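Data block below; observations after.
Missing here is one protein chain; the remaining ones are kept as they sit in the complex.
For reference, chains read A, B and C in written order, and residue numbers begin at 1 within each chain.
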Amino acid sequence: MNALRVVVWGENVHEQKSDQVRSVYPQGMHNSIAEALRAEPAIAPGTATLQEADHVLPESRLSETDVLVWWGHLAHNQVSDQVVDRVQKRVLEGMGLVVLHSGHYSKIFKRLLGTSCSLTWREAGEKERIWVCNPGHPIAQGLSAYFEIPHEEMYGEPFGIPSPDEIVFLSWFQGGEAFRSGCCWKRGNGKIFYFRPGHETFPTYHQAEVQTVIRNAVRWAAPEGTRWVDSIPNVRVSPEGIRQD
Amino acid sequence: MNALRVVVWGENVHEQKSDQVRSVYPQGMHNSIAEALRAEPAIAPGTATLQEADHVLPESRLSETDVLVWWGHLAHNQVSDQVVDRVQKRVLEGMGLVVLHSGHYSKIFKRLLGTSCSLTWREAGEKERIWVCNPGHPIAQGLSAYFEIPHEEMYGEPFGIPSPDEIVFLSWFQGGEAFRSGCCWKRGNGKIFYFRPGHETFPTYHQAEVQTVIRNAVRWAAPEGTRWVDSIPNVRVSPEGIRQD
Amino acid sequence: MNALRVVVWGENVHEQKSDQVRSVYPQGMHNSIAEALRAEPAIAPGTATLQEADHVLPESRLSETDVLVWWGHLAHNQVSDQVVDRVQKRVLEGMGLVVLHSGHYSKIFKRLLGTSCSLTWREAGEKERIWVCNPGHPIAQGLSAYFEIPHEEMYGEPFGIPSPDEIVFLSWFQGGEAFRSGCCWKRGNGKIFYFRPGHETFPTYHQAEVQTVIRNAVRWAAPEGTRWVDSIPNVRVSPEGIRQD
Partner (left out) sequence: MNALRVVVWGENVHEQKSDQVRSVYPQGMHNSIAEALRAEPAIAPGTATLQEADHVLPESRLSETDVLVWWGHLAHNQVSDQVVDRVQKRVLEGMGLVVLHSGHYSKIFKRLLGTSCSLTWREAGEKERIWVCNPGHPIAQGLSAYFEIPHEEMYGEPFGIPSPDEIVFLSWFQGGEAFRSGCCWKRGNGKIFYFRPGHETFPTYHQAEVQTVIRNAVRWAAPEGTRWVDSIPNVRVSPEGIRQD
């Protein structure tokens, strides 16, 4: 089996602006996430950022991508609509999409889900405990009943999403909130997974359990069937011999 | 109980171009559909068309609309994005949306579902038989096990939609195809129903069973709870006393 | 509109055995819940208990019941299979079912969902905070963003249920767990709602917000369409003239 071809999108804006973020992710968040994926020999990750031409997500590259991982926050609106169109098309054809943290407000996530994707939030560096709702689920492999992230931003309900096909994780926050933190959907032939943690000022993506989840999610989201390319054919002659003239 | 406030959107383009369509729907398709709704005293229908300023769908009118019925075909791209934004927002707040026939390719339907909404088709005036999948469903009230439309356009699978929450109707076509013809979704607080029949050159919307379905669908799609207006609040002080400074 | 005909099932066993439970619910839990429903003029509640003959749930009574509310714990296995068969049949026909707290392990809940319905638990009288996931949902009407129950048993994930159609509430527990506390399903024409709180030693069902949820849930679960009685007809002559001899 060939390695899964993964692209990690990082908007790479906080890293340019903030010493604090740079100190946590000196190579940029996208490179830290890609590195965590590289620990798995069966995954071959690359990266893409906002600053590169056409976001280095041309149709040809997407066409050869099995799973796209998406982290963005400040610059959702700077992602070109053309790239969003392409990514949507590829997800419907079967490419997996793993959306991280503030990516809940990305154009592509809202495009595919059709809802507000709003939530409540607080940046207080509080403790988050992530519970596994289904210990047998592929995305929960290698985890215990729960794991903790010592300092994170809080995301709270109501989370403006369509009902997930499956919920893999719930979060408990020190401040008193609870949240649907790991959610699965299928759109067309593409599997979509949303995973909550990952505020830019905390070393969340350096944490082993978080890396395990992202690796699991990438494997889970990999295409299963064949590519279904969108079309709207006019079937002029029917199986039963009815004809359109 | 006050009457349900319904707006029937008709793009009203075929009616301007085609003698045949005009002969079937002399007042325009939107007016025929509205009239069918008016047969029910508890429904107060109005109309809106592409040609009117701002499509006569300003925020103030949508704000007082319980259910929007949508028929469009040739001019999906002429519907202003601003109106689509408004309609999406209102559906998420709780307004019902009933999408008819070629409305499967409308901007608003694709926006809310996030998928291609493609299908196969044939205009051969063949017989369609619509089967009830759940005789107890509110949208199927007053129908028998099936009803027939003598002449219709065919729509066939694959239909590029997210899995419906519920399927109320399946169609059987004389030419040999089958189709998911009555599909329910919820997005935010809005209920969405897609109903397949209604090609512009056939008197489908004059048929009693079709009118029954649309009336039922409007009642089913009416708002149930309260309006949830989108926001993304920063909860700086938590219930457990954690604070964001 | 006639009042909703509701039956509150209480197994009524703890009340016989425990002074503590009797001090909290002197008339029995079922009567306290029924009384909370009676506060709404549009709801006409009765009760049924394990000790009564045929659990006073004969087919004739179920046939005239719109919504059944179910609390049980110690004596799930003493509920007769015949009654469970009847209740299942009526739910599929359209009767609503509201399952409370330890009712997660009742025969009827497991029968309708088909899964283990297991969870983790702790009786430590800790604080529970219940968050609303969809403020516009009919079951959340009249509530704020969250409400608290000062002392409750904890229920934790994994909760062995099929993916809910909709999640209305999440719980946060003082001890550190989170839980899917308000879950909706539809089976046949019956709506099912599971609501977590209600340990027998705490005055949970005397709390205003809890009563509001149960009243809302009863209204939400009321039958919408017509009764669909199960059958498996042999259609010997087809609409297209194919015949079985």
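Before moving on, here are some points about what is shown:
Just so it is clear, a residue touches a chain if its C-beta (ideal position, glycine included) is under 8 Å from a C-beta of that chain, and two chains touch if they have at least 3 such contacts.
Computed from a prediction, not measured in an experiment: that's the story for all the values here.
Every shown chain touched by the omitted chain in the complete complex is listed here: A, B, C. If you put the hidden chain back, the residue from A:His76, A:Arg122, A:His137 or A:Arg215 that touches it is A:His137.
For the chain left out of this panel, the touching residue among C:Leu113, C:Ile139 or C:Ile167 is C:Leu113.
Considering C:Glu35, C:Glu59, C:Glu126 or C:Glu148, the position touching the chain not shown turns out to be C:Glu126 (whole complex). By the touch rule set out above, chain B reaches the unshown chain at residues 129, 131-135, 156-159, 163-167, 170-173, 176-180.
The chain not displayed touches chain C at residues 88, 92, 105, 111-116, 118-124, 126, 154, 156, 158, 160, 162-163, 165, 173-177, 185-188, 228, 230-236, 238-245.
By the touch definition given at the top, chain A reaches the unshown chain through residues 93-94, 129, 134-138, 140-141, 146, 148, 165-166, 186, 188-189, 220, 224-228, 239.
Basically, only the chains that are shown with their structure count from here on.
A centroid comparison over C-alpha atoms places C as the chain most distant from chain A. Where chain A touches chain B, over half of the residue numbers in use are shared by the two copies, so each contributes mostly the same positions.
If you average the Cα atoms of chain A and of chain B, the two centres end up 31 Å apart. We define each chain's centre as the mean of its Cα atoms; on that basis chain A and chain C are separated by 36 Å. Within chain B, the positions touching two or more other chains are listed as 165, 186, 188, 228, 239.
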